[in-house]
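Dumping the structure here so I can ask a few things about it.
The complex appears here minus one protein chain, its other protein chains still in place.
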Amino acid sequence: MLHEDRLFPADEKTRAIARRLYDGIKDLPIVSPHGHTQAGWFARNEPFPDPVTLFVQPDHYVFRMLYSQGISFEELEIGNKPVKDPRKVWRIFADNYYLFRGTPSRLWLDYSFETLFGLTERLSAKTADHYYDTIEAKLREKEFLPRTLFERFKIEVLATTDSALDSLADHKAVRESGWKGRIVPTFRPDPVVDPAFPGFAQNVETLGKLTGENSPSWRGYLRALAARRQYFKTLGATATDHGHPTAMTADLSESKAEWLFGKVLQGEADAEHQELFRAQMLTEMARMSLEDGLVMQIHPGAVRNHNAKLFARYGRDMGADIPAPTNYVHALKPLLDLFGNEPGLSIILFTLDETTFSRELAPLAGHYPCLRLGPPWWFFDSPEGMLRFRELVTETAGFYNTAGFNDDTRAFLSIPARHDVARRSDAAFLARMVAEHQLDEDEAVELAQELTVGLVRKAYKL
Amino acid sequence: MLHEDRLFPADEKTRAIARRLYDGIKDLPIVSPHGHTQAGWFARNEPFPDPVTLFVQPDHYVFRMLYSQGISFEELEIGNKPVKDPRKVWRIFADNYYLFRGTPSRLWLDYSFETLFGLTERLSAKTADHYYDTIEAKLREKEFLPRTLFERFKIEVLATTDSALDSLADHKAVRESGWKGRIVPTFRPDPVVDPAFPGFAQNVETLGKLTGENSPSWRGYLRALAARRQYFKTLGATATDHGHPTAMTADLSESKAEWLFGKVLQGEADAEHQELFRAQMLTEMARMSLEDGLVMQIHPGAVRNHNAKLFARYGRDMGADIPAPTNYVHALKPLLDLFGNEPGLSIILFTLDETTFSRELAPLAGHYPCLRLGPPWWFFDSPEGMLRFRELVTETAGFYNTAGFNDDTRAFLSIPARHDVARRSDAAFLARMVAEHQLDEDEAVELAQELTVGLVRKAYKL
Partner (left out) sequence: MLHEDRLFPADEKTRAIARRLYDGIKDLPIVSPHGHTQAGWFARNEPFPDPVTLFVQPDHYVFRMLYSQGISFEELEIGNKPVKDPRKVWRIFADNYYLFRGTPSRLWLDYSFETLFGLTERLSAKTADHYYDTIEAKLREKEFLPRTLFERFKIEVLATTDSALDSLADHKAVRESGWKGRIVPTFRPDPVVDPAFPGFAQNVETLGKLTGENSPSWRGYLRALAARRQYFKTLGATATDHGHPTAMTADLSESKAEWLFGKVLQGEADAEHQELFRAQMLTEMARMSLEDGLVMQIHPGAVRNHNAKLFARYGRDMGADIPAPTNYVHALKPLLDLFGNEPGLSIILFTLDETTFSRELAPLAGHYPCLRLGPPWWFFDSPEGMLRFRELVTETAGFYNTAGFNDDTRAFLSIPARHDVARRSDAAFLARMVAEHQLDEDEAVELAQELTVGLVRKAYKL
């Protein structure tokens, strides 16, 4: 199923260059600085369960496509733990596998099927059971335990994303286990800095308890956040992550911030004040980053849980987050006015609104020393998305203001596939620049290394 | 003039694949589910008049380009019925035919000139009279009567677009004529649901009379609309069409809706209330679609009649409609909150704001079961427009959440040309995916069929 030249330009001369560039990077270790795998897998090192729990249930790329074509969550047993009839669900998936034609899910899945399970005939109604049986059998083998796969994937470091309230017990367990795999947490404070987050006031109280900062004052709250960041650092964290609806930042006076904190804590803030509070908190996080050196990641622009009925029944992360227009040039100005020229600050920006790449993000990152651009994210973690990213960003921000690749996945088995797509896409882009004589090939070789491991290590301090 | 490989990628290997894919679809019947041809042509089956009335006067793509370069409507006799000196107008058109280089109009026109009239030397000042004489002569032949052309074009079904107030007499006449060509109306309620439409209150009154719902009440009005939709269905309609300035929808209480209806009817609504009424009416139309099964088409985003002086003198549809930024993610939420998960509903979304393809439309259509994406529309019904559409949409929504091609034309003779451009463009896109090993060729063959006839028949219930 996997052609050795997949994702390379058709033109033979360009393809040959792409192949050479790819050969130089394909075996480099995987640096995964942002994602949503679970430290517990590696703490416990238990076998992954059935094929459906592995490939269908946790993957919103997969079940959103099936849902869009009229297949219900009931049929797919979304939310069932354990899945009652995984083979039946698998057959539905196989019958509808043609829906994924032209999507990155198809690329990732085929890669896993073939390289991990030795499956070489396309998944379909006909091959459904063969797939199911093969995968199920392999999952019981030792070579398919999480730690073994981690090593086999040549993962140099894997970052998870963790609530500020998480005990990080699994991270501790990994560290104490003696196993050498490097797994680090990422500080995600949304539950305690976003007043619209379910249970916000309760979360802030919990944060206070966790850090011994019980006073519900603005200063105490900031001290609690700083302390929690320190705790994450002791377990290896190098970065924070912020998933606000917008990129808005603010620079309020301390008294105004204190007043606003009181308001949001008492649940009296309207949408505008909630937004202002989040804005101020991005600025506070930047201020703390200057102190403790954690790299900030800002992931704005998703309208979460757009499907009201699915949200009411199934909760968050059900494939119904939809991007919205996002602004950076005005939104980030308060933060940048304060800290934009600080050599000690690192902020990695992401977007779900591709119009901002050439209009705002590349010009900003091509000027401010604290800014780097994260890779194309989520819906744009795909060959066309990566191509557009490079085309829209490189001429203004260059390559060196970008931050390498993120797999950003919940699906552990897809990690090598995703990095492979990124490496091939970058090789293809660079090959075209060489073929059109914008770069010499020795430069492209060097750049391919940077885009694969160099820039990500530097940007994330890994 | 027409090279057999036009619009195929230059790379020989990819071109060969494109050629094979195109060969498999080029002779498929034409399914035309959305357009602006006239049922009367087929009811009366009279010869088309002179070349200018056929090619210049009705085609806003053509006369807007000429106008943009300083050629006046007077010179082009826009609005004159009949045209006084068609040969003179034709010569102006021919002299300026070079202006269309690089535009889809050029592709469509050359196709018609060569395949229908056997003209093989480029249109220019030099060939103007030869063109005129040849076309004029052919138009008098029997093979150029509307019904004969319809059959020669292998049109399986042709949908017109009709005001809710239209008697559909021509549609009835076609049905009663014994001729077998399938021509169906589309229910376009803008004149009776858009308070900004000229004569809105009068139109609503007429609607009441047509349906026997004479009471000017909200419920009576809704009953009248439902009845009129039924009437369209009896003459073959499978779809409705909505050309609002925005995609805004609303979910008002019945009492609020009733109050608003009164306000717009009395001409007392400001722009904001007019917009809210249109928003509510999109939701009402969705509710009725759930009842009667008509597929909804939403075509938002045009600022109509932007050129005030031309509008004052010549009226609507004078080539001066200009797109504006359009939002879907917030605008459609009220409607989707109500009906977004209903298996019985089908909504086909269009846009004139290409930024929404990857940011909003593909994520929405890749999740909600009721949504499909219409083809690139109007200014984007073009090779580059189609390429961008596939590149921006496919990775998130796949192919199967799209709805095939619309020719959307007033120019009957351009129908085969437009479908040919679409087929070639799709073949080119699929060929690249095959050449880059993202799809196998057998899958591309199947997809080419789907993009040409399968998806459109299904999406429009044809």
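So that you can tell them apart, the chains are marked A and B in the order they are listed, and the count of residues begins at 1 in each.
One rule holds for everything that comes next: contacts are C-beta pairs under 8 Å (C-beta built on N, C-alpha and C of every residue); 3 or more make two chains touch, one makes a residue touch a chain.
Values in this document were obtained by computation on a predicted structure and should not be read as measured data.
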Touch criterion as defined above, residue of B:D5, B:D292 or B:D317 at the omitted chain: B:D5
Of B:S382, B:Q438 or B:T452, the one touching the omitted chain in the full complex: B:S382
Residues belonging to chain A that touch the chain removed from view: 9, 11, 13-14, 327, 329-330, 333, 336-337, 340-341, 343, 355, 358-360, 362-369, 371, 391-392, 394-401, 432-433, 435-440, 443, 446-447
Where the unshown chain meets chain B, residue by residue: 3, 5-12, 64-65, 67-70, 98-104, 106-107, 122, 303, 306-310, 319-325, 352-355, 379-380, 382-385, 388
